[in-house]
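Since the structure comes first, as structure tokens, the remarks are kept for the end.
With one protein chain removed, the remaining protein chains of the complex are shown where they sit.
First chain written, first letter: the chains are A and B, and each begins at residue 1.
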Amino acid sequence: MKQKLFYTATAIFFILSAILHYSGASATVQITICSAAVILLAAFLGRATENVAHYAGERMGGFLNATFGNAAELIIAIFLVKEGLFDMVKASITGSIIGNMLFVLGLSVFMGGLKFKIQKFNELLAGHNASLMLLAVIVLFIPAVFARDFEPRQVDALSLIVAGILIIAYILWLVFSMITHKNELSEIVPTNTVESHEQAHWSKGFSIVMLVVATVMVAFISEWLVGNLEEFTHRFGLSELFVGAFLIAIIGNAAEHSAAVFLAMKNKIGAAVEIAVGSSLQIALFVSPVLVFISFFFGDIMDIVFTTYELVAIGVAAFIAISISRDGKTNWYEGLLLIFVYIILGVAFFMA
Amino acid sequence: MKQKLFYTATAIFFILSAILHYSGASATVQITICSAAVILLAAFLGRATENVAHYAGERMGGFLNATFGNAAELIIAIFLVKEGLFDMVKASITGSIIGNMLFVLGLSVFMGGLKFKIQKFNELLAGHNASLMLLAVIVLFIPAVFARDFEPRQVDALSLIVAGILIIAYILWLVFSMITHKNELSEIVPTNTVESHEQAHWSKGFSIVMLVVATVMVAFISEWLVGNLEEFTHRFGLSELFVGAFLIAIIGNAAEHSAAVFLAMKNKIGAAVEIAVGSSLQIALFVSPVLVFISFFFGDIMDIVFTTYELVAIGVAAFIAISISRDGKTNWYEGLLLIFVYIILGVAFFMA
Partner (left out) sequence: MKQKLFYTATAIFFILSAILHYSGASATVQITICSAAVILLAAFLGRATENVAHYAGERMGGFLNATFGNAAELIIAIFLVKEGLFDMVKASITGSIIGNMLFVLGLSVFMGGLKFKIQKFNELLAGHNASLMLLAVIVLFIPAVFARDFEPRQVDALSLIVAGILIIAYILWLVFSMITHKNELSEIVPTNTVESHEQAHWSKGFSIVMLVVATVMVAFISEWLVGNLEEFTHRFGLSELFVGAFLIAIIGNAAEHSAAVFLAMKNKIGAAVEIAVGSSLQIALFVSPVLVFISFFFGDIMDIVFTTYELVAIGVAAFIAISISRDGKTNWYEGLLLIFVYIILGVAFFMA
């Protein structure tokens, strides 16, 4: 009964948001209704992820959640690349990486930590995540250092080569983590997990279909929200860097973010980490280099050279996230530390 | 009997130092007597800390020792801020941070390691200390990067916001480490601790009173020593940066430093780490931002932008201290590594 009400409400708010968007309602009205829809969709997405995780493990659930979410972002980014808006693409890549590593991870760890004293996830996975984060930082750092003395042609070549290596590294990471060392990286199911006994599990196929449906709905609603947001923010004279790296990253991913928090509060911190860190790694090691290649096919190469501010933000985010997640144990204070660093970066970007 | 002699000697040398100081005796005479007094006071302070630790645990003992010690430094710094000597304040903050992280920690670990093969302290605490050190580095690093393109008004605003966040982070750290996760962070008492059976423990109240008395005496004697030192060093034409960041930091904190070493040699490495690392974190995350706010009330804001040299020194100190303390185990060689880095920084600052 309660279930039915929830799904009906989600559907109604989604349809309402669509009507308001295409009828061109005022931004304030749209944002209000869309926000309500996002909250409902977040719970829907979280439930779908949880059901997939029931069959495929926490990691695979988190991975699919992150992948479907990033697929939507990739599509938007391709349009921006086509129009040659490289700076905006890089700002949004930066925003996605630090938003996931600091804000989503931080909020999940904090909220989960309020309910559970110490939450644990696979230590070996934590170590590999740390090494991959470091790889992402290194790979953005090297072109930035060398590009200063390079000619544009050389920078393009270096960007393509680096992008190619990253894509290979990411694909092999999937081979490693999903095939050859799947068991070593899987979560030990905590005994005190709050299993939702009241609700029956969906079937395997239905779970995946629902995850896709939820992701598509989330992609649309995020798009509408961000569209309104831009109108709003330009009125307040916010810088493009701040809007791209912070506002769009937060609001455009609100539903995925809430799903991670939702899972952490159910003591499924492993799935939450996979969504947060897994998503940021996917963007750094796969989405970003794919965009470089796509720009190459469009004829004008987007190099992989980020600004100093963006590099500092990504580097700082990676180092504090590594320091906190390394031991595979989390608590509320560690979540706060991540959020504090995110706020400080936000303030600095806002002023820049 | 032996005890009485010790306390009498401590009192006599303290009074003698006071007389020499206020009668304006020659610097050489003052330094000699003061140094003797410092050695006696260090033992006194160590004993008081140990007694407090007996009742409240090693961490609380170390924390109170660090806090009382830093209170004295805070008072001196406030006078400097009032006079607008911001560069000197920042140099002394830098000196306190690296002095504690490298010299005090290094000497404690080294001396403790000569007596005990491997010394252990709480691993979870080590991890959190590492994350907090990293936060301190990040928080000094971000303003330094962004401030280059900012107007002074913006730098001030950023400094105040960052300072506010740091104070909140530090207060919540106390809540976390002293209240919500106190047990998780407490020391496992090593079985081979050399308990001083010959001397009875003081009462709880008396222990705290003695800790305060010892700290006040230490504050006075440090002040007198530093006063003479400045006369001395100016004669030798030493740079302000070197004097502020090294000489004052070492000599002005000689007693606290000795107390940490004294505890490490009794296999109470947990208390020693708390004094050394805890003290440097308190300065970075609490004393330093409080001084920013105090400068704000005095009308002229001291920004939180440190020089490149200071940033490099703090960053380098934090990284090597994190690398060495992270596993919660220490040995003599690790202590030496910290001291070597301190010496190299000292030489570089001396030449700068």
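Everything that follows uses one rule, which is that contacts are C-beta pairs under 8 Å (C-beta built on N, C-alpha and C of every residue); 3 or more make two chains touch, one makes a residue touch a chain.
Every value quoted in this text rests on a predicted model; they were computed, and no experiment measured them.
The chain that is not drawn here is touched, among residues A:Arg59, A:His128, A:Lys266 or A:Lys329, by A:His128.
For the chain missing from the display, the contacting residue among B:Ile118, B:Val175 or B:Val213 is B:Ile118, taking the whole complex into account. When the omitted chain is restored, the residue from A:Ile15, A:Val29, A:Ile75 or A:Ile142 that touches it is A:Ile142.
Taking the complete complex into account, B:Phe319 is the one of B:Phe6, B:Phe141 or B:Phe319 that touches the chain left out. In the full complex, subunit A contacts the hidden chain through residues 124, 127-128, 130-132, 134-135, 138-139, 141-143, 145-146, 149-150, 154, 157-158, 161-162, 165, 168-169, 172-173, 176, 180-181, 184, 322.
What subunit B contributes to its contact with the hidden chain is residues 117-118, 308-309, 312, 316, 319-320, 323-324, 326-327, 329, 331-334, 336-337, 340-341, 343-345, 347-348, 351-352.
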